[in-house]
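Got a structure here, written out as structure tokens. Questions coming.
Here the complex is missing one protein chain, while the rest keep their positions.
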Amino acid sequence: MKKYILIIIIISLTLFIISGCEGPDQSNQKSITVAEQYGLAYAPVQLVKELGLLNNEDSDIKVEWKQLSNTTSIRESMLAGEVDIAFMAIPPFLIAKDKGMKWKIISGLSESPLGLMTNREYIKTLADFKDEDKIALPQPGSIQHILLSMAAQRNFKETDKFDDQLLTMNHPDAMNALLAGREVSAHFASPPYLFLESKEAGIKKILSGGEAFGGDFTFIIGVSTEEFYQQQSENYTLFLKALREAIEFIEQNPAEVSELLADNYDLSQTEMEEYLTWPGMEFTTEIKGLEEFLAFMTAEGYLEKKDYQRSELIFAEKNDLEDRENNEAEQKRGAAKNGE
Amino acid sequence: MNSYLELKSINKSFETEKRRKAALKNINLQIKENEFITILGPSGCGKSTLLKIIAGFSRADSGQLLKNKAQIEKAGLDRIMLFQEFEQLFPWQKVIENVTFAVKAAAKNKKNKLSKAAIKKKALKYLSEVKLENYQDYYPHQLSGGMKQRVALARTLAAEGEIMLMDEPFGSVDSQTRQELQQLLTQLWQEEDRTIIFVTHDIREAVFLSERIVLMKNEPGEIIKVVENKMPYPRRLSSREFNQLFEQLQGQLYN
């Protein structure tokens, strides 16, 4: 008998404990948590932070910036409700979406040159890779991995041709390994690592992101949870506005932005400007290539669900949001009138 | 009298926290071959220390220890010690293996090559001498205290050293078992040519076992007297002679 009482106590304790950790405190409506990442493609986000663009819009808003080391942990933080807004490439977004994560794209952020860099003399094209040549990239399912698979599919009709040669490494480690030239034969790099590596003697690009993809595509998108979008639509709108402002600012005044951000990236101002205006480096809210990624990833079994509508993947435009708010406000007003 | 083992003015002291304590003072003793001698004294009289010096486990501060006129430097298989602690048997070895341990060590020491069968045969012989041949495949922890000491005795015998040193080996068993073991020991000693130096604080035990009794006293550890015990074996605890000697020794130890 005692045993069963104990069991019941433990069950209730467990339930009590679990119910205690039900997500973060949501009482404060004027708060927004953004995950930031290093990398030139995230420059507008850095700008929002540096210029305090969010506070220009609304001085009360509390912004928290979270440094997380990789896309996977960012996704997990968002799932746990600790992060409201984050930035990443399209494939990792789609993978989580497909697994049922309730989130959508806010906006495009940047297009960026990407490249498969090699330190091996004999590698001139993808066909020259030997089995023992290792390719470093962030992780399976990353945009670099998907692009490599796309290129493998295009050239050899064999999506997973290089999957046995992948080495999971973050960009700084991968660059070091590439320069050291021992363990790693190639690195699928993004800026600034791509630019730094292309300046090194003996290192060359054998495949660009565009070649792999077969056209232009958005490298980084902004994403947010449906919960945030619905429950804090005001903050959502604020953030989107600030982001657009930042993107516009970068496109129009790269020199000024370089001065502002050079320290953040530990670069000189000239280098910063060189990188920001590097051919192929574009900051734009446009979302390119979503359909192509969807099609490829569905065909190759990375995604299970088919036939995603654009509206399932991208949040409704800000205007719609404002309209809806206006409608609601009008309805309220109407209701008030009727009550008179 | 031919002196086989000779102790000449042995001194030994220990450093304690407060002072240097003399454990043994000017010990002179001559032991004959194949003699059964007990060293009898209260606890702290240095009798165990003396035995350790004879064994070669510890060295005297001064004095000489001679066997057949030759200086004894270190421990060896000619002077095998039987301890009081039950844990002297190796728990990871079966009874028979504990005995073959000594047979092998002795053979190696004499540079004899023995076959496995010969080793086992020898070990079994000593096991049967202590009447434990039926327990050869037991592990020590499955035996009673008395049986453990018998195995240890068999091991000591199996080393086939001329001298056996015994440091109160029956001190941890109940009195009935002790009497059995004492009887067994005197029998074995009569059958085999061995010199036994036996340390005890039990007067009856000394009287029952040995031909000569060395009486020692406390602080400092000194020899008071060496008493001859000519009673014939097997001795009987209830005999008049036994009790006379017992009382005499008791008087000498505790006056």
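Think of it as A and B in the order they're written, each chain with its own count starting at 1.
Heads up, the rule we're going with is that contacts are C-beta pairs under 8 Å (C-beta built on N, C-alpha and C of every residue); 3 or more make two chains touch, one makes a residue touch a chain.
Following the convention adopted for this analysis, contacts and distances are computed from a predicted model.
Student: Absent chain per UniProt: "CidA/LrgA family protein", "NitT/TauT family transport system permease protein", "Succinate dehydrogenase" or "Imelysin"?
Tutor: Hidden chain, UniProt protein name: "NitT/TauT family transport system permease protein".
Student: Which of B:L7, B:I27 or B:A55 touches the chain that is not shown?
Tutor: B:A55
Student: For the chain that's not shown, point to the residue among A:A35, A:L54, A:L126 or A:L166 touching it.
Tutor: Considering the complete complex, A:L166 is the one touching the chain left out.
Student: Pick out which of A:P44, A:P113 or A:G141 touches the chain that's been left out of the picture.
Tutor: Answering carefully, the residue with contact to the hidden chain is A:G141.
Student: May I ask which residue of A:L51, A:M101 or A:I314 touches the chain that does not appear here?
Tutor: Checking each option in A:L51, A:M101 or A:I314, the one touching the absent chain turns out to be A:M101.
Student: In the complete complex, the non-displayed chain touches which residues of chain A?
Tutor: The missing chain touches chain A at positions 7, 10-11, 14-15, 18-19, 22, 72, 75, 79-80, 92, 95-96, 98-102, 139-142, 163-164, 166-169, 173, 182-183, 302.
Student: List the chain B residues touching the unshown chain?
Tutor: These residues touch the chain not displayed: 55-57, 74-77, 79-81, 83, 85, 87-88, 90-92, 101-102, 105, 108-109, 139-142, 159.
One rule holds for everything that comes next: only the chains that are shown with their structure count from here on.
Student: Between chain A and chain B, what's the gap in Å when you average each chain's C-alpha atoms?
Tutor: About 84 Å, centre to centre.
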